[in-house]
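A single protein chain has been omitted from the complex, and every remaining protein chain is retained in its original position.
Every chain is named by a letter (A and B) in the order it is written, and numbering of its residues begins at 1.
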Amino acid sequence: MRRVTRHIKGGCRNKAKIPPGSSNKDSSAELDESLLLTENLTTNLFRIKQFLIDCSDIVYREFLFAQREDIRLVMIYTDGLADKSQLSDQIMRALSLELPLSAPQADITRSGAYHLIKERGVCVHQIKETNRLDEIIEAILSGDTVLLVEGNSTAIINGARGWESRSISEPDTEVIVRGPREAFVENLSTNTAMLRRKLKSHLLKIEALRLGRISKTDVVIIYIKGVANEKLVTEVKRRLRKIDLDGILGSGYIEELIEDNPWSPFPQINHTERPDRMAARLLEGRVGIMVDGTPFALTVPNVFIEYLQAPEDYYERFYFATGVRIIRFAALVLSLTAPSLYVAIITFHQEMLPTPLLLSIAAQRESVPYPAIFEVLFMELSFEILREAGIRLPRQIGQAVSIVGALIIGEAAVRAGLVASATVIVVAITGISSFVFFYSASIAIRMLRFPIMMASAALGLFGLISSIIVLVLHLCSLRSFGIPYLSPVAPISVGDMKDVVLRVPWWAMYNRPRLIGWKNPRRLGPEQKPDFPEVKNRGGAGDA
Amino acid sequence: MNRKIILLMVLILALLFPEGCWSRREINELAIVLGAGLDRTADNKVQLTLQLARPSAFSGGGENAGGEAPRQNNSWVVTGTGDTVLDAENNLALKVSRHIYWSHSIIIVYGESMARGGVRDVSNFFMRNPQPRETSWIFVTEGEAKNVLESHSELEKTSAQSIAFLARNQPGYSIMLEDFQQNLTSPGTNPAAPRIQLLKLGQPQGVGMEERLRHEEVGITGTGIFKDDKLVGWLDMSETRGLLWLHGKVKEGAIIVPSPGQPDKKISLAISRDKIKVNPEYDGETVKFNVNIEFDMELLEQQSNEDLTQPEKIKEIERLAAEEVLEQCNSALAKAQGDYGTDIFGFGEAFHRKYKTEWKKVKGHWNDEFQKARVDIAVEPHLRLTGMLHRRASLKR
């Protein structure tokens, strides 16, 4: 790492070998002289400029200390990352103009000047001192402002960050009717603040980490102490520390680097952009990981059932939630098997159709020149293409695409005798069903549909059932941070069935999920079922 | 290791796919059999007649719906002969461009020639082959089964469906392949099957219908009764009612009896919920059956003027109804027991249930034993309901 300092001409954009700050701190015992500041401001400045050569977005502002004009000060920051109004008001104006008015002292030493600046001059909330060059560089690039004082080998790092960021808006991917409508944004500190607002307990721990050799992305591990299992927290930290990648631009990078079964098509780490959902998961004993720069927070461990639960289930009445969940399960089964079942039945097991239906499908297919499997594949593929186009296209054109798609696929193909109308129905049902449950799981299901279709085209229902069995076996072999992926269905955990297909009312949901929150299982106080006899007896007096 | 296995499986699947699809049959490669008829030819061969669906004529809905599209034939009837049913099917297949597909065949019609000669040999095919359904309806017809299948239906899409729905509604005695077969295997009973015939129906109305003036539809006209697997005779519709009573299978229907006070006028009683108890008695030589039939009736039609709601009138109606039913039963019994000596009522099984050890002696020649048996029938009708009216509504007061 240290030899890198000699390659300072690397340039800021592609300085892959500039010392990574966080990982370097551990080796501070054997620090190189050349990484420390000297008392000479010019030298210091020169060396910093050497590091940040060709980085045109760095601003160096030299000015004079109001108390003693021979003490030069340099303020260094990155353009766009620092809050300029704060800099000019609280640092420059304070040091170069206002300081003498408040503290007139003629014979101030250089080190005295430093203390004066630190203690009284700089009106910034977060400050930090350092004498190390790498920390200074990192601070500058992270948006902090560094103040160098002539004759001092210590720099003051002012935490006056301020950059343009998106304001909090409604979640795009997890829309609900009833419930909070805020979503995470790209800014990590905003996100942790949102979470802290939901869980105002000292037990909510937010541990910071910096990952990515170049990107130096801030990552935090979030958990509730006493609820989350410590072993899980340690394991999450261990897996995160192992990451050695040049840049982490989204939580998806981390997801793939810490999964238990990297080859599985199923995501084993859940993500959400809803703070309420994240808080709910933390309360169940899960551990969250948030990455700066992405509005999607990760939670582990993840079980498959989570994809069939929507945040709204917990805000709406439980009868409704249960009903909707049954529909979601049906949609899952349909989106995985509907086209395969269709292919299997109409090419192998025609006896399973009622006679009138068989005759009507036979009539539709009379003019179709292809085998059923090609027909279904063709339709499924066009549907997937349409869907992809719908996502990638600018929103205004998206409308047009769906109209054209519906027209072409739904009407023209049938009229032209390319596909049977029954096929269109099946593909449409499949397509719509796959939107019902959580997006990242639906991707896996969408992709798996095709091999299952092939199997049913080759072996009929037998192929279909066999491939489902393989799928179930695979799902059973998955674990997410040690928790079986299909729990609580397999292995069965009767108590947890309260939140799988059923969603029992809150006053009956006594325990946290057994495998995840076993450390502190109880989440409900005693006698929470509402029962207010005094109100009943009063008999509507409250209406007045 | 894990990955290797997956790879292996993918390989196997990949091998299977192009090579595979052995059992694959696209729908438009199928000749869907809707009904089958079996006749015995003069030279003792099996003549198989199949009614095949013509899918292109079935396009429901779509742009043709309600349009004046020319009517097409919904089905195509083909015949083949051979030594066995499969042989006949193979010979028949020479004339059909698609695979013959049995799974949707809902009726099997035995022609008289076939039924008289015994159906055991040919019915085996329908049980052994996985495609035909056990729930197909069985019929016998006077004359050739081929003629029946060649007819077509005005109401349903094909005559096969029309015949099957007739059986499903059970106005007569109807039986499925599986029950027929069960009766064949059981020593305590003999099968019976509904008789169907071509009937000349009313003249179709409207333009362009003149050529249909000679249209004939299939209808149920009675029951063919078997002794073991051979057709021995026929029951007419009234005797068929008797058979149904003795089977406890009268699902619906009516009894017409003279009005108690005005014997020249009639009243109609609809039947519901019949129950039959067969109690055999055996003294070592003769078998006696005490049959008790109990059923509920509803007064649905009255031609007479009298007030039928008095209790004694109701008693009288019940007595008349009982007589009527008794007569139907006796006529059926007279034919089956007296003329043909075949137990189509399952009395043998009732006997078996009560006399386990004695049964072993008589089961080999049960039909003879049955011919000697005495059958006492007691009928117990209950008039429970009188319809929506209390008294006649059309009387001048």
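Just a few scattered comments:
Following the convention adopted for this analysis, a residue touches a chain if its C-beta (ideal position, glycine included) is under 8 Å from a C-beta of that chain, and two chains touch if they have at least 3 such contacts.
Following the convention adopted for this analysis, contacts and distances are computed from a predicted model.
Matching "Rieske-like [2Fe-2S] domain-containing protein", "Spore germination protein GerKB", "Methyl-accepting chemotaxis protein" or "FAD:protein FMN transferase" against the UniProt entry of the left-out chain gives the name "Spore germination protein GerKB".
Contact with the chain that does not appear here is found for just one residue of A:C123, A:V470 or A:L524, A:V470. Which of B:K45, B:R98, B:R116 or B:R133 touches the hidden chain is settled by the complete complex: it is B:R133. The chain not shown here is touched by just one of B:Q181, B:T223, B:Q328 or B:N367, and that residue is B:Q181. Of the listed residues A:H349, A:K498 or A:R523, the one in contact with the hidden chain in the full complex is A:H349. For chain B, the residues in touch with the chain missing from this view are 1-2, 5-6, 8-9, 12, 16, 20, 22-23, 103, 127, 130, 133-135, 168, 178, 181-182, 185-186, 349, 352-354, 356. Touching residues on chain A toward the chain that is not drawn are 348-349, 351-352, 354, 459-463, 465-466, 469-470, 472-473, 476-477, 484, 486, 489-492.
The rule is short, and it goes like this: only the chains that are shown with their structure count from here on.
Chain A and chain B have Cα centroids separated by 67 Å. Chain B contributes residues 3, 9, 13, 16-17, 20-21, 23-28, 30, 32, 34, 53, 55-62, 101, 103-104, 106, 131, 133, 157, 161 to its touches with chain A in the complex.
Across the complex, chain A meets chain B through its residues 263, 346-348, 350-351, 355, 358-366, 368, 371-372, 421, 451, 454-455, 457-460, 470.
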